[in-house]
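Note that one protein chain of the assembly has been removed; the remaining protein chains are unaltered in position.
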Amino acid sequence: MPSQTNTERPSGKFLRNAWYVAGFSHELKQKPLLARTILSQPVLLYRDESGELAAIGNRCPHRFAPLSMGRLVGDQVRCIYHGLGFDRSGKCVHNPHGPTGSIAVPAFPLAERDGIVWIWMGEAALADLSTVPRFDRLDTAGYHVDYGYLHGSAHYELMSDNILDLSHIEFLHPALGTEAVSKAKVLVEQQPDRIVVTRRMRDEVLHPGLGGVYRTGTRPVNRTMTVSWAAPANLTLWVDVETIDDGQPWQSGSQSLHLFTPETDSSTHYFYVASLDREKADEATAESFFNALQRVFTTEDKPIIDAQAELIGHSDIMELKPALLPIDKANVFARRRLSKMIAQESGGPNHDSGS
Amino acid sequence: MPSQTNTERPSGKFLRNAWYVAGFSHELKQKPLLARTILSQPVLLYRDESGELAAIGNRCPHRFAPLSMGRLVGDQVRCIYHGLGFDRSGKCVHNPHGPTGSIAVPAFPLAERDGIVWIWMGEAALADLSTVPRFDRLDTAGYHVDYGYLHGSAHYELMSDNILDLSHIEFLHPALGTEAVSKAKVLVEQQPDRIVVTRRMRDEVLHPGLGGVYRTGTRPVNRTMTVSWAAPANLTLWVDVETIDDGQPWQSGSQSLHLFTPETDSSTHYFYVASLDREKADEATAESFFNALQRVFTTEDKPIIDAQAELIGHSDIMELKPALLPIDKANVFARRRLSKMIAQESGGPNHDSGS
Partner (left out) sequence: MPSQTNTERPSGKFLRNAWYVAGFSHELKQKPLLARTILSQPVLLYRDESGELAAIGNRCPHRFAPLSMGRLVGDQVRCIYHGLGFDRSGKCVHNPHGPTGSIAVPAFPLAERDGIVWIWMGEAALADLSTVPRFDRLDTAGYHVDYGYLHGSAHYELMSDNILDLSHIEFLHPALGTEAVSKAKVLVEQQPDRIVVTRRMRDEVLHPGLGGVYRTGTRPVNRTMTVSWAAPANLTLWVDVETIDDGQPWQSGSQSLHLFTPETDSSTHYFYVASLDREKADEATAESFFNALQRVFTTEDKPIIDAQAELIGHSDIMELKPALLPIDKANVFARRRLSKMIAQESGGPNHDSGS
């Protein structure tokens, strides 16, 4: 398990006024007091007696014991060391040894949507619930949905670069690449709130695994991959496949979310959510698709990202002046936007909210 | 095994002119050349041919091989690498390759008392054998005595804070806490050479384990816990239990020593010694008591101290401005005294010895 850091001060390197994934709803059932370092701050996530989620600093201000080692008593988290109790606002509301005074830990705005728990690490007054990211295809009535978590030992931008980059498919992922992939151009589109990358493969016979997932078998298909990046590092990847089956048009597809939350400067929480239409795929197909997604990332993407992180070391890849190619356009756009947002934020929390 | 550090210079953070536990007498039987880093200095402990203890620097000044890898030849420790021999004064007295010249390693004053080996890491001229700490209840004729060692991955003051702090009992140690504990006040007394903390529990029914150790069973008892801190970090904890058994007064109790020696800035040698009166407890009871002590520390105290150390990181807890509560009084007193002693010492070794 990654260690928690020793400071609660912002590092100045992260976009703070943004919604980040803190975890999945189901994790809070498995672990009622969930400790997670987010943007280098120790955070405790839990659900109080009413079932409502709370997120407070995980470091007891008295002796710096992790509150996650304590227990839930009513709506309080009680520290295991000396019994101090904190409510969801972070305020100390129970002190068996005297008055609670002004003892407190930070508290963080939260939002729970579609099984995903979002946290706001910046200025609480700026947290706007209407801006919590939402995604289609997460209702389990219509979709098979799979939630997964991986810990990454690399900077989160290196990990989001990898998903936004559709140009590596045929090199890194033999089972996803075909002649048609090599011929297909990667198109990048800048939208006000996102960057969208598209790659359209024509007349392609999918590898048997994929042909099974999309029920296109060995028939020629048109396949479109679309990935959408939104700051700070939330990506959605759609694969749309169409073919003619027995004279009838057949359309299928999948969606996967790739949501990256910085743990520290050099490590990342990688939350992913994959969806497959129940009308187009049965349970077994979905399971094999979900397994394949994880296998591909774990055995093909992750080793490369870990190796990059090791060769890059403590530097930012951009400081090392990499050779920039046209295929890096989307990543350059995304990094530039994020840098600008971080710079604006450092100018003051209200800097870009008008005057 | 913790690694030895790479410098023989004082770090300026430790009280140097003080007796520290270097080890137990029985350890020297198990390991005739015992390497131990103390106050960040590599030390070699051994017993020479006459059976007398010696402590010298463990780093051969020729090629910096650890002398502990060598062997004892008469009253010399011979380096395994080139055969240089050093006597208990640290002087090189054997050089197979030429004259010994002024080659030497440091030598440290030692004292062996009641199975405990004490070392003086400061100015040798100031080492006063009459100030070596002594403790009652260590004679094995009258007491069951158990010696134990644990390595701690935290600053030694964080570890001694934990023992001096009687206010955490009912929170961290379920088997030691009762309603009576919660009602009992923690009293702190400053004495010239020590800080004494007391907590008196009245009309308490002990948990079955403790009731067995003190042979009070389920009868109501009065229990007094007293812990005494002496600089730099030597603590004694007494538990005294009294009850009425079959109309007769029954008194029992236990003693445990908690002696902390800094290994480095962030790691600690934890030596403990527990005693139980042979007249009040048989062998089996003593063994179960000793096991319980170690289990409680290992499974309840140590995880918290390790977690604190991780959240505190390289900082001193006081620099992070913890919320100070009245229950921290003893620790604040102890830390303040020790800081003052270290500051006085830094002003020169004779600074506080009059003029």
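The letters A and B name the chains in turn, as written, and every chain counts its residues from 1.
The rule is simple: contacts are C-beta pairs under 8 Å (C-beta built on N, C-alpha and C of every residue); 3 or more make two chains touch, one makes a residue touch a chain.
Here the structure is a predicted model, which is why all the values come from computation and not from measurement.
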item	value
Full-complex contact with the absent chain, from B:Ser25, B:Asn95, B:Thr198 or B:Ser288	B:Asn95
Residue of B:Ala65, B:Ala107, B:Val205 or B:Met318 touching the missing chain in the full complex	B:Ala65
Given A:Thr140, A:Ser315 or A:Ser339, the one touching the chain that is not displayed	A:Ser315
Touching residues (missing chain, whole complex) on chain A	161, 167-168, 170-172, 182, 303-304, 307-308, 310-315, 317, 320, 322-323, 325-328
Chain B residues touching the omitted chain (full complex)	3-7, 42, 58-59, 61-66, 69, 78-83, 92, 95-98, 101, 103
